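Shown here: the complex without one of its protein chains, the others still in place.
And now, chain A:
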């Protein structure tokens, strides 16, 4: 089945381009698959998911590019075309001349409704080109104006137009300091609205990825491209073909649907986070050897100690029955050392995947009391090496791990809202103080739910 990707704003478009590049690169190497037939099957499955084969023979991404200003889109399309291995459809972009100016309300109230029809036309065309539509995958940041505001609006439109399709939103959370000053407002408005219309929200934090770049990848001068590449790598490792059960000979049919059914079992809990291992610079990779038990032991501890990468893991943290104590509101981090999960999806790729013992992730102690571990934990496997890594494991979790950053975003936005700073910029476009309050309420509810998991 095929996924239609919608890339919104500067961030969404740049990450999208890296994602398609990573997927294309991965599919073109068959390392780890023994027979020619297997290689072809993998490549064909990936192709069906993400690319449309044009008559020229060049794969064209099943993607719609949207931005309110032309610079990033033209750059993105040009970079893709230059690769010679894939491209974006010549007509599958929509841009305007003037950006949303970091104003969520401008994207949501002005640009969204104004350009709804044009954007949905593009999406429809892309959807009609799919033999079987798995769903939509949107990518955007929550900080800016176009990605966040317009992205939220378009997600709502997709929900209305395609009520039975899966909707996965990949969102990038801004650096906690300084990209956009009103980023916390924009984030609160985006997340609260997405929570109503999206099936699942897959979160990347710039701060975390930045740390991965500096500490694991050893990059000295980290650029946005480096950050985006890591995000693309992580996303690719989830979205590329894999077998959903040990006896399968067929790749998962619907990557979005399978992801949702493994991870999102309750509408109150739809924040997903990603961890992967190993992750290192190309030069170190050449000299490294990995064994599944070591990788999975690290990954498991990353999960329960809520570490986003394999360096600096707190090995003291043990899985334990969580006790949501009272009076911890406002600062859940202090009390929550153990990261309780609702559900986990482990994706293993590479050599000897079937010998890997994943029992450590199936312990009932890791999960909430109301969802049995057999349901809460799923594994996908693929023997193919993923993007040069001989073995790699990715864990998608619906857990408490985003609680702390979410709480911090809401807290900062709330402090600002208390003085009503910047609110006039939003009311100008029709977002009232009431709307702000509703959004705060929605997210406080989410925080509360996850806290008491």
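By our rule, a contact is a pair of C-beta atoms (placed from the backbone, for glycine too) under 8 Å apart; a residue touches a chain by one contact, two chains touch by 3 or more; residues count from 1.
The rule we apply is simple: contacts and distances are computed from a predicted model.
**Q** The complex lacks one chain in this depiction; which UniProt name from "Ribosome assembly protein 4", "Tubulin epsilon chain", "Proteasome subunit beta" or "TP53-regulated inhibitor of apoptosis 1" does that chain carry?
**A** From the listed options "Ribosome assembly protein 4", "Tubulin epsilon chain", "Proteasome subunit beta" or "TP53-regulated inhibitor of apoptosis 1", the omitted chain resolves to "Tubulin epsilon chain".
**Q** Tell me which residue among A:25, A:69 or A:116 touches the hidden chain in the full complex.
**A** Only one of A:25, A:69 or A:116 touches the chain omitted from view, namely A:69.
**Q** Among A:52, A:290 or A:422, which one touches the chain that has been omitted from the display?
**A** Checking the options A:52, A:290 or A:422, the one contacting the hidden chain is A:422.
**Q** Write the list of chain A residues that the hidden chain touches.
**A** Per the touch rule, chain A residues meeting the hidden chain are 10, 69-72, 75, 96-99, 101-103, 145, 175-182, 210, 214, 220-225, 227, 329-330, 410-412, 414-419, 421-422, 424-425, 440-441, 444-445, 447-448, 452.
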